[in-house]
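See structure below.
For this depiction, one protein chain was excluded, whereas all remaining protein chains were kept in their positions.
Going by the order they are written in, the chains are A and B; count residues from 1 in each one.
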Amino acid sequence: MFRYTLHRLLAAVPTLLAVLTVIFLIIRVVPGDPAIAILGDNASQQVIDAFRDRLGLNDPLWVQYGRFLAEIAQGDLGSSMVSGRTVWQEVGAVLPYTIDLTAASILIGILLGIPLGVLAAVHRNGWIDYVTRLVSLLGLSFPAFFTAILLILVFSIELRWFPVISRADMADPADRLYNLVLPALSLGLIMTAYVTRAARSSMLEVLGEDYVRTARAKGVPPRVVVLHHALRNALIPIVTVIGLYLGLLIGNSVLTEIVFNRPGLGKLIVTSLNQRDYAMLQGLMVVYACFIVVVNLLTDLTYGLLDPRVKHQ
Amino acid sequence: MTAPTLDTAPDTGRGTGAPRFLADLLRVFNANKLSWLGLVLFVGLCLAAVFAPLLATHDPIDQSILYRLRPPSDSHWLGTDSYGRDVFSRILYGARISLIIGLASIALGLVVGGALGILAGYRGGWVDQAIMRVMDVLLSFPTLIMGLLVVAMLGASMLNLIIAIAFTVVPKFARIARAPTIAVRERDYIEACRALGYSDLRIMVVHILPNVLGEILVLASLWTATAIRIEASLSFIGLGVAPPTPTWGGMIREGFEYILDAPWLSIYPGLAVLLLVFSLNLLGDGLRDAIDPKLRE
Partner (left out) sequence: MPSTPNSASDPAPDNAGVSDTVLSVRGLTTAFNRRGHFHAAVRHVGFDLQRNETLCLVGESGCGKSVTALSLMRLLPGRRQCRVSGSAWFDGQDLLALSEPAMTRLRGARLSMIFQEPMTSLNPVLPIGAQVGEPLVFHRGLSRQEAEREALRLLDLVKIPDAARRLRQFPHQFSGGMRQRVMIAMALACRPDILFADEPTTALDVTIQAQVLALLNDLRQERNLSLVLITHDLGVVASVADRVAVMYAGEIVEQAPADRLFARPSHPYTEALLRSIPRSDRDVGELRAISGQVPPIHRMPAGCRYAPRCPVAEAACLDATPALAPLPGDPAHAVRCRVRNPAAASEGRIGHA
């Protein structure tokens, strides 16, 4: 397991490097002069040049690239061109919100999606299966902002159970949780749809395996066959799929944060886009990239824990 | 040990030809009634978009201060927005934007991604390595974040939205096209083509493309659903086709400000997005069953 972990860690390095390169290129190569964007069209050429000089934009591309990598290697993600605060400060301020939301949505997706998927697979072609398939297909057709709006309409405006704006006092656990419910549901329900489908197809595959027949042949009760013998195996691909959908979740959290006016990485990115704060944007993309590389790594490691064939490599 | 083992292969000869594919398609469509529902809904919405000028009850950008924020009524079936514009008519015209951007971006992504995937699979070696490495990296970004970034950099216009969304699906198409290309490449007749001196381009277009197309088209229908959802999301964030052109995402964005007084402003366009995306998902789900050999029994 240790060697496997080390191997995965090392494999993540070139991926990270490649991702960083792509971020660098997208931000430099795509048209639109950040200096003009920041200073406005009326700024004189001298001011613009001085500004570009200060940001190092006049250097050759490869010098900028080298500096970019060197700074990241030192943990320096730059600072906002608007607020002047470092990317770390800005990210640090909203990170707890983002982590809460992501973790809660994943949790909802797993806790609802896996049982539903298993149930549908066990009753293949029965009415439970049809309803589950139809509802999950509907669920993944929902744009994240629309689930959020519907939840607000029902639970905040009609029933008045929850606040319209999710601005939690992070120091107060009760308030933190209270403000998390609706945003987490809005993403968690979509996540549930994806996990249900993944769990169903993975279970269907596993239930047809020879070792499931072996378990039945030795008189293992049906419940144990499904939950102990089949699900243990089905979880392996499900984990991979959940890892993949985490990216989707992170993308969609932008929408949820806008609707609930909740602080988070997504809102930060939209704000810096609107302000054309390209230094901030670059830093945020790097944070996203690291986030995703870490998620992939965690997925691989969970995989290793679940599958003895990987563990004993 | 050589007792008779004349294995009797089950008679499910799996041709890959077009008639076989169509027959499968029809059978799965009939078995999976929901894909018919998807097809009917989708065609209906397309017709509504095409004939929007005939169906619309009002001019979609005609403002009327007197009729602001009216709830649904006989004259305004789905109510009016904060400028007094008719929501029903705006939804009809909005369908055009969603469909054009959804279909065009997928078509663009399909052509570029499919070409890259076939090239990677056919050539192999460092070409394959280089292309697929880049694709993997692009794929690791959340689609919405990637789309957001590209639109923000290019500026929000219909063409740029198409490019941005196409950009996010190119790696997906490349992956899908590559795998069957590798399988086809190894077959004897491709070898024969090469021996006959056919150019690589001709082999790729005439002999490999048809083999790869079925699967690509099926996934295209599913990803069109995603593309439409992303367009709506970008418009909702404020990176859509500029107002006053009606877009569903934009309507929801504007309507959301009046959520307390005029919830219909966000609900109806939201339902429109949901319906269109759902119809494509139903359709694509059925189509995928049709091409998945595991599900063909």
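Convention: a residue touches a chain if its C-beta (ideal position, glycine included) is under 8 Å from a C-beta of that chain, and two chains touch if they have at least 3 such contacts.
Keep in mind the model is a prediction, meaning the values are calculated, not measured.
Undergrad: Of A:R133, A:H229 or A:K267, which sits in contact with the chain we cannot see?
TA: A:H229
Undergrad: Looking at A:R3, A:R160 or A:R309, which makes contact with the chain not pictured?
TA: Spelled out, the listed residue whose C-beta touches the missing chain is A:R309.
Undergrad: Over the whole complex, note the residues of chain A touching the chain we left out.
TA: 125, 209-211, 213-222, 224, 229, 232-233, 236, 306-309, 312
Please note the rule applied: only the chains that are shown with their structure count from here on.
Undergrad: Quick check on the complex: what are the chain B residues that touch chain A?
TA: 34, 133-134, 136-138, 140-145, 148-150, 152-155, 225, 229, 232-233, 236-239, 249, 252, 256, 259-260, 263, 266-267, 270, 273-274, 277-278, 281-282, 285
Undergrad: Quick one: in the complex, what on chain A touches chain B?
TA: 15, 18-19, 21-22, 26-27, 30-32, 134, 137-138, 140-146, 149-150, 152-153, 157, 247-248, 250-252, 254-255, 258-259, 269-270, 273-274, 276, 281, 285, 288-289, 292-293, 296
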